[in-house]
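Read the structure below first, then the notes.
Every protein chain of the complex appears in place save one, which is left out.
The block that comes next holds subunit A.
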Amino acid sequence: MILTAEANGFLSPNGVEIVFLLVGVVTLGAAVITVTTRQLVHAALWLVVALGGLAVEYLLLTAEFIAWVQVLIYVGSVVVLLLFGLMLTRAPIGRSPDADSENRWVALAVALAAAATLVTVVADAFRSTWIDLDRSVQGSPEVTGESLFRHWVLPFEALSVLLLAALVGAITLSRRRGADDAPASPKQER
């Protein structure tokens, strides 16, 4: 780790940093609207803006691969799943006042605590690292893949097994309920 922060100075106003801050403000704003809006589907759509803004931030930090994964998984799949669920259950146009879980203050406390922890840890860890744009890009697929499959193979495989277990668990849970209902439901329909 090179202590280049002194040489570069914090928040020196060059173009990338200004864009980074502006996108950050937009992302934060979209995230706040996501949790405060009274319209359910609007919340999901603002979540798209927040997640997309995060992808742009990754791009500005030269983590190209992570940025596209963010778009592919979160914007392309998770939000689509969310919207799918909302439409399947109940998504009225306009306000839905009954959708308030009345956990507002607890949620705020948890969010603030999480934010404080993350900001402290991240600021402490990366206080003096600086992205050198002239060297090879650190977040390119090649570099990401090498560090993932050379140094982090075991955690990667452990995560894969964990996700697989979750997948199998989800299928088992959904099928068991189906088996109980299955004999009764066709008769009722007829």
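The rule we apply is simple: a residue touches a chain if its C-beta (ideal position, glycine included) is under 8 Å from a C-beta of that chain, and two chains touch if they have at least 3 such contacts; residues count from 1.
We adopt the following convention: contacts and distances are computed from a predicted model.
K.L.:
Identify the UniProt protein name of the omitted chain, choosing among "NADH-quinone oxidoreductase subunit H", "ABC transporter permease", "2Fe-2S iron-sulfur cluster-binding protein" or "Ligase-associated DNA damage response endonuclease PdeM".
P.N.:
"NADH-quinone oxidoreductase subunit H"
K.L.:
Please pick, from A:L22, A:M87 or A:L148, the residue that touches the omitted chain in the full complex.
P.N.:
Looking across A:L22, A:M87 or A:L148, the contact with the absent chain belongs to A:M87.
K.L.:
In the full complex, which residues of subunit A touch the absent chain?
P.N.:
39, 41-42, 45, 48, 64-65, 68-69, 71-72, 75-77, 79-81, 83-84, 87-88, 91, 93-94, 137, 140-141
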